[in-house]
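Structure record follows, encoded as structure tokens.
Every protein chain but one is kept in place in this view of the complex.
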Amino acid sequence: MQNTISQPKAGESYLLWFIKIVTGLLIIVILFIHFLVNHYLAPEGLLSHAEVVAYYRNYPIVPIMEGFFLVFVVSHSLIGTRSILLDLNLKKNIMRVVDALLVTVGLVATGYGIWLLFAVINWGA
Amino acid sequence: MENPTKKPNTRGILDWFDPRGRRVGGWGFILNRLTAIGLTVYLYLHLIMLGKLAQGPEAYDSFIAFAKQPLIMFGEMLVIIGGLYHGLNGVRIALNSFGVGVPAQKQLLYGVLGLTLVGSLIFGLRMFATH
Amino acid sequence: MSEEKWTVNFVVYRKKGEGAPHYQTFTLEVSPEEYVIDGVERIWAFHDRSLVFAHACHHSTCGACGMRVNGVEKLTCITRIRDVTSNGGTLRIEPLRNFPVISDLVVDMSRLYVGMDKVHAPAVHPLSMAPLEGEGIKPPREVPMDDGKEYLRLADCIECGLCISACPVAGTAEEYLGPAVLAAAQLQGLGRAPDLTAVVDCVDGVWRCHSAYECTAVCPSSVDPGWRIMDLRRQVLAQRIRRWFGGA
Partner (left out) sequence: MSQYHAIVVGAGFTGVAIAHDLALRGFRVTVVERGPIANGTSGRTHGLLHSGARYAVNDQESAIECIQENQILRLIVPDAIEPNGGLFIAVDESDLEYREKFIQGCEECKIPIRELTPKEALRIEPNLNPKLLTAFTVPDGTFDPLRLALAFAATAKSNGAVFHLYTDVVDLLTDGQGNIKGVKVWNRAADKRFEIEGDIVVNATGAWVGQITSMAGIRVPIAPTPGVMVAYDKRLTQRAINRLNKPGDGDIVLPQRRMMVVGTTSFSIEDPDYVPVLPDHVALMIERGSELIPALRQTKERGAYMATRPLIGSGAPGRSISRTFKAYDHKETDNVEGLVTITGGKATTLRLMAEKTVDLVCKKLGVNVPCTTAETPLISYRKFYVD
């Protein structure tokens, strides 16, 4: 069979997809632990500001877990958003702008979330 | 071959959401994409709302009180249903992608839908009971 | 076969040149045991000689007569009228989606052929690579030999394009290789054809699939592209992970 020599297309390979799958699974695991812990440690629910602050201070593992949760959820959502946008067959330079935008959103969201965690832990201190 | 337009005969993103003529796997994809978009919107709204925690007890507690109206509760329920489906279907697709259970993808999807239903009922009842 | 006769309304997509598409209804008397392509050919023969449609083998070996019948991709030469409508019912006949329409029911499938060329999809291959009888996907354990040489046979994929038409991603992502092409890469195996890894492990390749499995649902030839794409992912990952650990 006479065929043209294939030209591999530039662009990312399996890695982003792999991260999406792994973060997805980690989100499920953390959510599961979250519900267990939440149910066990704060059976009344966390429905007031004071309760949330106390909860975070008394159990340091909780804000650490939440921090990781934030990172996983944000990256999963942004890679997912990107794969939906990719399906739109956008032009290469538009896609570059999109990528920059998504990375910015990710960094801002993560920074903001971590700042928020510290703000809660240090409330009134 | 003579072809006047060369533009493919597509309906654009309608193809992502139109369930007509599609089968079980296609419906699974449609739901997955809908929940993905819904959950992403929710995630960033949620992050913004949690900012109230940094503004102190008054802001946060009044927000929680505000959030107890039925419409928001209904929205939360949607988030739970969507989250359950997206998570469980994610497990299905992840398994499939590593070569596990592809011939049973239909049955797996039925399982995902069943578990989503059961999970949603449990959460719904709990929410109903606590409020 | 019975002598039963049905009256069926064929609602046919029509488009000429740059003109606007429209639908035209032809009412035919058919036997429910006939195939959809028989009806379409009769419309051309007895009702409207301007109808443009593609067909060749009439027994699912060439893949020319793919159309959408009542919104679902079908190879019309093996789709019995009985299975897709009822007496007095309607058959909505439209061209495949996600390809440019040349006229009426004919589309330009070069997108598919370019992809098949890219992965060097063989038109004939050894019997051990062929999923026989449409039962399961794995090759048979005992492969007939002739004087020590394995028999060659024509590939199962008939390049009909139904999978690309049904794929929800191919509709928006024109550059996506698509189910048939990825299936053809999987059939060869990345172990045997390692240069294919670069073709499929890319932004328009195996990761673009979102597991809707519509390709497998419409495939008339038991190629099961959905399964093959998933297996191809496994192959790519395995190869990449081996490389992480310094393997070949």
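Should a chain be cited, it is by its letter among A, B and C, assigned in written order, with residues numbered from 1 in that chain.
Here is the rule we go by: a residue touches a chain if its C-beta (ideal position, glycine included) is under 8 Å from a C-beta of that chain, and two chains touch if they have at least 3 such contacts.
Please read these numbers as outputs of a predicted model, since none were measured by experiment.
The residue touching the chain not shown here, chosen from C:Val11, C:Leu127, C:Ala193 or C:Ala238, is C:Leu127. Here the missing chain is touched by one residue of C:Thr85, C:Ser103, C:Ser165 or C:Gln186, and it is C:Ser103. Residue C:Ser222 is the one among C:Gln24, C:Thr90 or C:Ser222 that touches the chain missing from this view. Only one of C:Lys5, C:Arg153 or C:Arg242 touches the chain withheld from this view, namely C:Arg153.
Chain C residues in contact with the hidden partner, per the touch definition given at the top, are 1, 16-17, 19, 33-35, 38, 41-42, 45-46, 49-64, 77-78, 102-104, 106, 108-110, 113-114, 116-117, 123-124, 127, 131-134, 144, 146, 151-156, 158, 221-222.
Operating definition for what follows: only the chains that are shown with their structure count from here on.
Chain centres here are Cα averages; for chain B and chain C they lie 31 Å apart.
Rounded to whole angstrom units, the spacing between the C-alpha centres of chain A and chain B is 16.
Taking each chain's centre as the average of its CA atoms, chain A and chain C sit 38 Å apart. For chain C, residues touching at least two other chains, in rising order: 172, 174, 210, 233, 237. Each of the following residues of chain B touches two or more other chains: 13, 16, 33, 97. The residues of chain B lying in touch with chain A in their complex are 13, 16, 33, 36-37, 39-40, 43-44, 47, 50-51, 53-54, 56-57, 60-61, 64, 83, 87, 90-91, 94, 97, 130. Interface residues of chain C, counted against chain B in their complex, comprise 17-18, 68, 70-72, 95-102, 107-108, 111, 166, 168, 171-172, 174, 210-214, 216-217, 226-227, 230-231, 233-234, 237. Residues of chain A that touch chain B in their complex: 21, 24-25, 27-28, 31, 45, 47-50, 52, 73-74, 77, 80-81, 84, 87-88, 109, 112-113, 115-116, 119-120, 123.
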